[in-house]
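Below is a structure I'd like to ask you about.
Only a single protein chain was left out; the remaining protein chains are all shown in position.
Chain IDs A, B and C follow the sequence of writing; residue 1 opens each chain.
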Amino acid sequence: MFQLLDPAGRLRNGAKPPLDDEFVLEGLRWMMLSRAIDARATGLQRQGRLGVFSPVLGQEASVVGSAMALDPTRDWLVPQYRELPAMLMHGYPLHKHLLSKDGVVMTYFGEGASSEGDFHEACNLAGVVKAPVVFFLQNNNWAISTPRQLQSSAGSLAERAAGYGMPGVQVDGNDLLAVNQVSREAVARARAGEGPSLIEAITYRMSFHNTTDNPSKYQDPAELEAARARDPIRRVQAYLKGRGMWDEKREQEFEQAISEEIEAAIVKAQKAPLPNRSQIFDNVFAELTPRQAAQRRELLGEG
Amino acid sequence: MFQLLDPAGRLRNGAKPPLDDEFVLEGLRWMMLSRAIDARATGLQRQGRLGVFSPVLGQEASVVGSAMALDPTRDWLVPQYRELPAMLMHGYPLHKHLLSKDGVVMTYFGEGASSEGDFHEACNLAGVVKAPVVFFLQNNNWAISTPRQLQSSAGSLAERAAGYGMPGVQVDGNDLLAVNQVSREAVARARAGEGPSLIEAITYRMSFHNTTDNPSKYQDPAELEAARARDPIRRVQAYLKGRGMWDEKREQEFEQAISEEIEAAIVKAQKAPLPNRSQIFDNVFAELTPRQAAQRRELLGEG
Amino acid sequence: MPEMNIIEAIRDALTMEMTRDERVIVLGLDVGRLGGVFRTTDGLQQRFGKDRVVDTPLAEAVIIGSAIGLAISGMVPVAEIQFLGFTHQAFHQMGAQLGRFRYRSRGRYPLPVTVRAPMGGGTKTPEFHPDAIEAQFVQYPALKIVLPSNPYDAKGMLLQAIRDPDPVLFIEPERLYRKGRAEVPAEDYTVPFGKARIVREGKDVTLVAWSAAVEVCERAAEQLSGEGVQATVIDLRTLVPLDEETLVKSVESTGRCVVVHEAPLSAGFGAEIVATLQENAFFSLDAPIARVASYDTPYPPASLESHWLPSPDRVVKRVRKLLSA
Partner (left out) sequence: MPEMNIIEAIRDALTMEMTRDERVIVLGLDVGRLGGVFRTTDGLQQRFGKDRVVDTPLAEAVIIGSAIGLAISGMVPVAEIQFLGFTHQAFHQMGAQLGRFRYRSRGRYPLPVTVRAPMGGGTKTPEFHPDAIEAQFVQYPALKIVLPSNPYDAKGMLLQAIRDPDPVLFIEPERLYRKGRAEVPAEDYTVPFGKARIVREGKDVTLVAWSAAVEVCERAAEQLSGEGVQATVIDLRTLVPLDEETLVKSVESTGRCVVVHEAPLSAGFGAEIVATLQENAFFSLDAPIARVASYDTPYPPASLESHWLPSPDRVVKRVRKLLSA
């Protein structure tokens, strides 16, 4: 498993810092934003003010490190549902442009999703046509209540890449620097026309699957405790502290700014007009069929 | 690629004969029967006396060598459509019994079929539950007109096994002895409760996909020529000749017996009663629904 | 008699049948330790062990595929698919495989498989989850399609489904899972397939529904009754086999009929009911048979679903129109 930062935030083997400190700070900001949104959104859901919600908690380095390897002016991001910071960073999906000749697609999915046949078909075809795709597998150990070891008996899911003629790498998904590095390599490879890659980021879902879930039914608290010791946010903070770029004051500033950003977004969302029922018939087809048009009239009482 | 016999029928590295000569002769008989059926059935089809037909031609060692690794009293065989001799040998599928505790399932499919998502889902689940299954992949280089290299860019399809936590082996599919050996190992492993295996038999479709196909549209004649030099039947014959178990007389006897067997089967088939239209409604459900029963009466003019 | 909601009734049936018949195996996503995302299998793994209550990898097609294999080898599998909309992923294993083994093996491999899945909207789940695609499965003529709408039927029909010698798609009304308890016998009983339930009887119009739409019709009938219109409500219970007799008899007496379902209108199973009734009760009809269904669009965003799904109001309006025709 590829790693640059150990859980205490020290560069392994005395390596040189691979990334600009500002870049890492930017990553940390996204990670902290994500964590704060998780808390706030869970609170809102508990108050009945938000629907079902899936937190990113514990996987921030995996999501942010990979998404920061993309070039928003030409690349595409195709998320599952546990990649909120990536979507905030780049939009959902990047759609400012049609896929340009040297654009790369990064797609996210869990170790659970990778058991579906579509994973196989997509990887295999991508290998054949050398599609510029990065398959980013977030192995967070859980698919709702199903643990990784019941999902597959493969030693590593990255090993599956060989069966599609592409490189596969396992990376510490709680290590922002390592995730970013392997992601940039995969993106570069894709951009150079050398084809797809599979990245398996080993991380851990430190919260429930979503707000309807109750992990106490299936999760060993000790496992969760162990995961907390590998918290991806604290790891980056420790790293930056070691580089003189992080202290309590900075942390408070970040948190303050993030909290304001979130509250502003909530206010804005609350002001957004609710969808109108006529929108049920928008964008079904470029033009409604006569039957659909009649149904629309019925719905709007124009029948 | 695992091999015991070289294309000239010599044991590699001066190995000891791994199988009883009688067993090999029995294998050869099935292979020759298969080839003779191919010729006869193709002839019948051309005369309009038989429907669409897929020959085994070129893959006899692969099919016969693997099927002979099964124990017909307790194992199951689940063929694709290019495994006629296996079906003749064991019935389709073995159904004399429910799956017994130590029964093994061998399932056949082509390299083309292995691109479907179901391949992935089945292998993955089998790995998790340690199902007693042998996944026997006949890589005959073609899926109708689609060549192996457009099917996947994996170096070897056997490599996919690692991604399911099972052993994978590539074997010379035109080598009866080698196919039988790896198959017996996989069957033994499954029977011992150690789980599934994937076998990739490298062979070559020496004929059309089926009687509606026209390989001249897509096949390089030189490739076919090269394949002929690796003919699995001639290889076993040469091997047995080297062991003093085969000569022209023996060959004539075999061919004579096979030809009689086939003609007798054709006569029998021609005498078999054609299905009756009422059979359309047999075995839909244990009991027809009232609607189906009414339709059946209509069909039979009893309405 | 104990009172149960639908979840409890299903769990009761599973427990009962797993106790009675050792061949019964439950498999699916999260059915084990979690007890299912709706808790229908809660406690079963503790009770019957990991060999009989199996958490599978996340792959619907091979869940159905395994059920087929288990049935061929002598077991009686009950597969759970988390939402009927996830059978999109398993479509090729459902009708085209599960629904054909008896036929293609000339009776050698009957498949006593039950596939359970909740269906329907109204709980603000996004697309896929609520997709009401029951009619698609009817086009595979060797699957039984059954849809209980209340706790009593849920238990009795599930016991019937598991014991049925043929594959049964057992569709549960998600919206009603915990909507009130009703009396459910503690003992063993089955509700036979192909026998519709007359929920209430009225002389003016017949409302036909299945699954959660039955409850919509009941509310509509209540409202109509306040307006002096007496409606019969028929809960079809099973689409295959179809109880044509009960339908025809009712429409012969009321002369008017509205079919209500959650699937989009076009090619929904309502069309089959209409086609069947107009053929067999043609001369009793006082007005064309009407359908109230969801509109012909993909499942809309959660905030709009109540406008999209058939509501008691829409049913009432449609009945009024029929009566004034």
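By our rule, a contact is a pair of C-beta atoms (placed from the backbone, for glycine too) under 8 Å apart; a residue touches a chain by one contact, two chains touch by 3 or more.
Just so it is clear, the model here is predicted, and its values are computed rather than measured.
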For the chain not shown, touching visible partners are A, B, C
Contact with the hidden chain, among B:117, B:132 or B:163, goes to B:117
Where C:73, C:190, C:225 or C:266 are the choices, the one touching the absent chain is C:266
Given A:140, A:156 or A:292, the residue that touches the chain left out of view is A:292
Per the touch rule stated above, chain A touches the missing chain via residues 95, 98-99, 117-118, 121-122, 124-125, 128-129, 282-286, 289-292
In the full complex, chain C touches the hidden chain through residues 85, 88-89, 91-92, 95-96, 99-100, 103-104, 127-128, 131, 133, 135-136, 138-142, 240, 242, 263-264, 266-272, 274-276, 278-280, 282, 285, 287-291, 295-298
Touching the unshown chain, chain B contributes residues 51-52, 112-113, 115-118, 143-146, 150-152, 212, 214, 217-218, 274-275, 277, 279-281, 284, 289, 291-292, 295-296, 299
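Throughout what follows, only the chains that are shown with their structure count from here on.
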At the largest C-alpha centroid distance from chain B we find chain A
Between the Cα centroids of chain A and chain C the separation in whole angstrom comes to 37
Chain centres from averaged Cα atoms put chain B and chain C apart, in whole Å, by 42
Residues in chain C with touches to at least two other chains are numbered 56-57, 59, 61-62
So chain A residues touching two or more other chains come to 115-118, 150-152
